[in-house]
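Provided herewith is a single structure, encoded as structure tokens, for subsequent inquiry.
Only a single protein chain was left out; the remaining protein chains are all shown in position.
After this line comes chain A, so read on.
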Amino acid sequence: MKQDQPATDCKLDQMSQDLLGKPIARSEGLAKVTGTAPYAAEYPVDNCLEGVLVTAPFARGTVTDIDTQACLAMDGVVAVVEDERMTARAAQGTAGEAPVQQPRTVCYWGQPIALVVAETFEQARDAAKHLVISFDADDLDDVAFDPNAVDPENKESTSQGDLTRAMNEASSNVDARLTTSGHASAAMEPHAAIAEWDGSKLTVYASLQMLNYNIAELADAVDLEEDDVRLISRYVGGGFGSKLGISEETVAAAIAAMQLERPVRVVMSRQQVFQCIMRRSETTQRLRLASGDDGALTGFGHYALVSNLPGEEFAEPVLQSSQFLYAGENRLLEMDVARVHRMTAGSVRAPGEAVGMPALEVAMDMLAEEAGVDPVELRLRNIPENHPVEGTPFSSHKLAECLKQGAEAFNWDSGKRKPRHTKDGEWWIGTGMASAARVHNVSEAKARVTLKADGTAMVETDMTDIGTGTYTILGQVAGEMLGLPRDKVLVELGDTQFPRGSGSGGSWGAASVGSAVFVACQALRKKLAERAGVSEDELSLKDGAISGGTSLVDLLDGKDLAEEGHYEPGDIDEDFVAAGFGAYFAQVRVNRFTGETRVERMTGAFGFGRVLNEKTARSQCIGGMTWSIGVALTEALHFDPVDGHLVNCDLAEYHVPVHRDVPDLDVIMVEERDPAASPIQAKGIGELGMCGGAAAIANAIYNACGARVMDFPMTPDRVLAAMPYD
């Protein structure tokens, strides 16, 4: 089904199983915590060789020779694989074709150039260090590393009215420059693959988010037809964008297996994951906000400079939600991209809003102070009726409710807006808030649902569950529609033998594949209704039977019944702007002496359409808010200024928040149904939780101690430098 119209009457609400939305624990949770859910590198494969990637110790140039002699003479070493089809970079999300190949042409420090294969991992790892690489590295003076030191290319520009004039004529205005650091996805499971080749078919166990695209990427890279490739990715230990496209280890394992005619496993070291896998671009942003006395925006300017390698299309979409979040007649939104030789920049959880929203929301806090309007009130006054440039209506818009419900739950005190109002020993205590916004995405998806003769159901799609709860929610959608308890629905994911799902990315998985399952179930219901001699509307299914009547087993009469559901986003996105909204409130302590900041409590209120599972949805929000703490306080990729290599490339030195940094996070899920977002009225949620939360913390730091820090993350040195001396 193609969605061209809002799904105002949703079948799900007429069902009787009472399963959807319930806080059911993840069905694969026990397997995961007992170590019995296999991750990519853990599949038992006989006779498997081990491959270790060899990477370039220079940022730009050409590998002229690889001397394999010493390496091949070592115990256990089977081969050195150097093949021009091996990939130099990971594929961007939804690429659907081979990423940049020809690894001998080096574009960033740490780029994989060859694979050493041995009988054991230890042999391969040692041998990899004995490979003698000759190269022509470009003069470092000619290689750009600093995005702020090159002439950037213009990427996008939207203009309406006259921003400069609006700024000049405004009663209050803010002109602020903010920066955000580069981020890593830092998923727990490193990138890994095991490839098997039987002479005609390639099977690869890998850690990937979007098998529906990855199969095309891999087939293209190794010159096979998609039909001859099978990808399996049943459990993924976190992706956060880093596993959207296939990356170097998967292609290298495949080529090695085909060449050596034995299975080959390649697991990236933690350092390689950091050095080769996509980063989130650092940003430099300028916010210009103009308002009247009442805080109503008259001008809205947002400029961003991001970076990427030469030739990469992707540019961190910093301005994405700035296009429509707030009103303002005079608008100028511009983005430039600087070409630098750091590893590829690509999607990391909530590309765009993850860094654009924190900057915007700090500027809004500054405007609130400038205009003398409470920050919550300022946001409420600037919610536009329709898209401020295109005039398109919103499909559903819960920002106001989120702001109000969040403020109430947090006990927001608008009387304490002047900084340095509360001191507790060495600590300043303050509060801050910010809006959340994230575009809503959907994608084509297919799923097969089979009613088995024994009265159970099976859902099959190559959709992945990257730890978000996909197994569970798809079982809930099917169970609700077919009148089955959750444990009577088997969900099989992560195998390209199944119908193509949407993949997990852009927060679109639940709404897209959920809709495909929904469509398949509708078709099944139609058939069941025919058999039962009732109209589909009258068909009430519960606990494996027609309510008060025939059981499913009897209706099926010994035969399975299967339907494939096919969901396609239609033209509805031309008629409506669909987005998730929310609000964050944070209380922090800032140490008067050291500038250390600790988050004491945090509330997030979010509207993302129908909640499919209250527990997994809440976990997504908590995860997003935790990332907000990282963006605000700790996470930053540090690149060497001389040769451009990534310096902090492990979990000890790239600081994601630890448990002790994360207080109890209060999550409010605001009741919402969005009929234009998807047939099941659900929107994306995985990313929304981090789209602005860092600003609530930044604004709370200011409110606590008077330090208006303009650079994320707000480490103790930066807070101290901005803190009024006392």
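As a working rule, a contact is a pair of C-beta atoms (placed from the backbone, for glycine too) under 8 Å apart; a residue touches a chain by one contact, two chains touch by 3 or more; residues count from 1.
Throughout what follows, contacts and distances are computed from a predicted model.
Name of the non-displayed chain as stated in its UniProt record, restricted to "L-serine deaminase", "Indolepyruvate ferredoxin oxidoreductase subunit alpha", "Heme exporter protein A" or "Xanthine dehydrogenase family protein subunit M": "Xanthine dehydrogenase family protein subunit M". Across A:G51, A:P657 or A:G692, the residue that sits in touch with the chain not pictured is A:P657. Screening A:D136, A:D294, A:E538 or A:D717 against the full complex identifies A:D717 as the residue touching the chain left out. Against the chain not shown here, chain A presents residues 57, 122, 125-126, 129, 269, 271, 426, 591-596, 598, 633-634, 638-642, 645, 647-649, 652-653, 655, 657-661, 713, 715-717, 720-721.
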